[in-house]
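All protein chains of the complex are present and in place, except for one that has been dropped.
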Amino acid sequence: MQTGYILLATIALPLFVAMLLVAVPSKRADLVRYISIATGFALFGLSAYAFFAYQLATADTYQFELQWTWIENVGFLGKDGITLHLGIDGIGAPMVLLTGIVTFAATLISAKIDYRNKDYFILLFLLVAGVFGVFTSLDLFFWFFFYELAVLPMYLLIGVWGSSSTFATFARTKEYSAVKLTMVLVGASVLIFVGIFAVFVEAGIGTFDLPQLYEVEYDENFQKVVFPLFLIGCGVLAGLWPFHTWSPDGHVAAPTAVSMLHAGVLMKLGAFGIIRLGMQLMPEGAEFWMPMLMTLGVINVVYGAISAMAQTDFKYMVGYSSMSHMGYVLMGLATMNAVGVNGAVLQMFSHGVMTALMFAMIGVLYDQAHTREISAFGGLVKRMPHFVAFFSIAGLASLGLPGLSGFVAEFNIFLGTFQTYPALGALGILGAAITAVYILRMMAQAFFGEENEKWAGLKDMSRYEYAGGALLLAFIVLMGVFPSPFVDRIAETVLNIPGVS
Amino acid sequence: MTVAQLIFYVIAALAVAGGLGVVLARNTVYAALFLILALLAVAGIYILLASEFLALVQVLIYAGAITVLLLFGLMLTRVDDLEESMVGAQWPLAAVASALLMGLLITTVATSDWPGDADGMITRIPFETLGQALFRQWAVPFEIASLVLLIALVGAIVLTHDEEGDVEETK
Amino acid sequence: MEAVSQQIPLEHFLVLSAILFSIGVYGVLTRRNAVLILMSVELMLNAASINMVAFAAYASPEAFTGIIFAIFIITIAAAEVGLALAIILRIFRNRGTANVDEVNALKW
Partner (left out) sequence: MNMSDAWVLPLLPAAAFVVLALFGPYLPRKGDWLAILAIGAVFVLTFPIIADFTAALALEGEAFAGVANSIQWMEVPGHLELNFGVHVDGITIVMLVVVSFVALMVQVYSLGYMKGDARYGWYYAVISLFVASMLALVLADNFLLLYFSWELVGLCSYLLIGHYSHLRSAAEASKKAFITTRLGDVGLLIAIILLWRETGTLNIQDIIAAAQAGEVGREILTASVVLLFLGAMGKSAQFPFHVWLPDAMEGPTPVSALIHAATMVVAGVYLVARMLPLFELVAGGMEMVLAIGLMTTFLSATMGLVMTDIKRVIAYSTLNSLGLMFVALGVGSPAAAMLYLFTHAFFKALLFLGAGSVIHATERQDVSGLGGLWSKMPLTAITFGIGAFSMAGLPFLAGFWAKDEILVALLENKIAFAFVLLTLPLTAMYMMRVFVLTFLGEPKEPEAHEHAHEGPLTITVPLVLLAVLTLVTGFVVFDQVGRAMGFPGGIGDVIYLHGPHAFDFNVAVTLGSIALVATGLGAGWYAWVIRPELPASIMARLQPVHALFANEYYLNNVYQAIIDHVILAGARVVAWFDRNVVNDTGIDGAAYSTGFAAYVMKFQQTGKLPNYALAMVIGIVALAAVAFFKA
């Protein structure tokens, strides 16, 4: 059974729970916890349903559609002016699933939050509602609304529940990181905003409804001018070089679950935006600008990987690694061919689960040891074997080990890239090799070798952390071994994107 | 040139002279007196426009009440009539801007097409009609205006009323 | 209502209004004493009133909205002067001057 109410529920449920939590007395921390985890599970269930009930036979249309008129035939708005139009295609479906997975894992991981956990979960659910909204909205107005809704709670989540760090040569306060993250993202969204109105005016049909806007043929020069607005505006959220620094600093300051959502789904919003607003709206603009995106993507990959190699802090390392891997997504999109774009979407999913897992594991360690300095650890495998196993598998996935999700995605991206830009593709593969260097260096240093007596008191993961990690892990392996359910959904839709050869 | 025109030019000259006096006079009290002149001249203009009621109101309220109020203001603020304190440093710029504004306005007036241009016919409005209109058609704005006056009254009292401790600061 | 011929074109009034208005603007911009600024504002208000009344007389005598407007302008002017003087008095008491150049608490 397909009904748009499923998608509506993914947005409405977190909003409702956020309101419900307002009514819960803040003294009842456990009640807040249970409600939140139950909600996380419900969202996971809804998103999994949406993913698996997606019909491959009708892949050329949006599914789970729902359209509620909000404003129409007023002023400059014509029919269907602004509608709450929900629906997913084969790209939206895995993204919704990803959000469900990461949200559930994040609520599980957040069970250990003690300080004002009610307020924390309220903000977390607002953010989640925004993310679901972006992945399901087919209306530019609501798309942007949810986009901002997803970004803004980060400010408080990092500013209040984050942590400040002092490093050898510099310091990063959580306030600095929160402000930077919000300012950069909001600044970028101004570009998107301008682009949205440019499209609205140029189309001249008085509607913000995306499927209708897709039908319009835009002037080629218009496309060339407006496409970069979407590309940069959304790209910043995807960690596009050189606007990426909000991301590692944001990770370092953010609490664990926020890092998971940040890297797991928030950065995907950017890449998703490039597809939804950029490539689907203006294929000719995309074709014109894609070489630049390809170049930037490769810079992201190599630069991010090299930077990650020099980091001494777990979160910085994974933060830069995350930027590096988002570079693969950008590369894949820039290929403009079916295989590459397919790989990019796969990588969005893969990166989401594996980076979320890495941040979850860093949280496990940091909450006990209160340091994230890689060299401070050694021989953790003795005390925390499951932790090491989980972290290692996430790391191996990120270096593209076959059998885990990263390989499927990167292989597709490389195949796609080589069709158009062999030299840049080779650089991308080199980036994967560098990834191996820093991941393995980190593992050798922190997990293996002589046990550092100082950390003899560390415990392995708690039940909640174990459950959250296992969920993410399951999908890393599932996609690595059996990618067809993902590829089947993505490929059909990718082939329908105009301009993708 | 008809008599009416002649009267107009005289009154207009008086109004302009009064206005110039207001903005140029070195003595504040003189400036106030020039204001009275200008306002009276404007009342004359109203008569020329066949609006006797308005002219009456102008003389009573403007030339009478408001100017007196302003004179009180001048008195209470004890301004020393030092020359340098009368005119601000930006007067040349202000003059240019004002001149430009005037030029622009006059050009606009001169280049536009106006109704009633040809014959200069105007209509006299009787007091009664005016009163009817004011208290029927415009009753609500009229009440609101009275409310505004009331609020202004209360506001003025509150503002000028000395609270404890205020007096200390005035020295 | 009776028609009268004054043989004065509408432009004359408008030009007078423009001149008075500009003089008022000049006064507002150059005077340093707050009360004198207020006087210049009165000039501007009167210029506007002339405009209104002239249009009422020439353009739409049957509605005479302009005259009504002028009445309201005078009303509001009265209220405005009362309030403005109260404010000036307050400032004068607090800061010992009515010179607007010296009242610059909003300076950077």
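Quick notes
The letters A, B and C name the chains in turn, as written, and every chain counts its residues from 1.
One rule holds for everything that comes next: a residue touches a chain if its C-beta (ideal position, glycine included) is under 8 Å from a C-beta of that chain, and two chains touch if they have at least 3 such contacts.
Since the structure is predicted, the reported quantities are computational estimates derived from the model, not experimental observations.
Note that the undisplayed chain, when the full complex is considered, contacts A, B, C.
From the set A:Gly45, A:Gly204 or A:Pro402, the residue in touch with the chain omitted from the display is A:Pro402, counting the whole complex. Touch with the chain omitted from the figure is made, among A:Asp80, A:Asp209, A:Asp249 or A:Glu465, by A:Asp249.
Within the complete assembly, B:Leu101 is the residue of B:Ala17, B:Leu101, B:Leu134 or B:Leu153 that touches the hidden chain.
Residue A:Ala433 is the one among A:Met19, A:Ala38, A:Val201 or A:Ala433 that touches the chain missing from this view.
Among the residues C:Val28, C:Val53 or C:Ala79, only C:Val28 touches the chain that is left out of the figure. Where subunit C meets the chain that is not shown, the touching residues are 25, 28-30, 32, 37, 100-101, 103-108. Contact between subunit A and the absent chain runs through residues 170, 180, 183-184, 242-246, 249, 303, 306-307, 309-311, 337-339, 342, 378-379, 381-382, 396, 399, 401-403, 407-408, 411-412, 414-415, 418-419, 422, 425-426, 429-430, 432-433, 436-437, 440-441, 443-445, 447-451, 483-484, 487-488, 491-492, 494-495.
Residues 88, 90, 93-94, 97-98, 100-101, 104, 107-108 of subunit B touch the missing chain (whole complex, contact as defined above).
By definition in this document, only the chains that are shown with their structure count from here on.
Taken pairwise by the contact criterion, the protein chains fit none of the simple patterns, being neither a path, a ring, a star nor fully connected.
Centroids built from CA atoms put subunit C at 5 Å from subunit B.
In terms of their C-alpha centroids, the spacing between subunit A and subunit C amounts to 62 Å. Against subunit B, the residues of subunit C that register as touching in their complex are 1-16, 18-27, 29-36, 38-40, 42-43, 46, 49-50, 53-54, 56-59, 61-62, 64, 67-68, 70-72, 74-83, 85-90, 92-94, 96, 98-99, 101. Residues of subunit B touching subunit C in their complex: 2, 4-5, 8, 12, 15-16, 19-20, 22-23, 28, 31-32, 35, 38-39, 42, 45-46, 48-51, 53-54, 57-58, 61-62, 65-66, 69-70, 72-74, 76-77, 79, 85-88, 90-91, 93-95, 97-99, 101-102, 105-106, 109-110, 114-117, 119-126, 129-130, 133-134, 138, 141, 145, 148-149, 151-153, 155-157, 159-160, 162, 166, 169-171.
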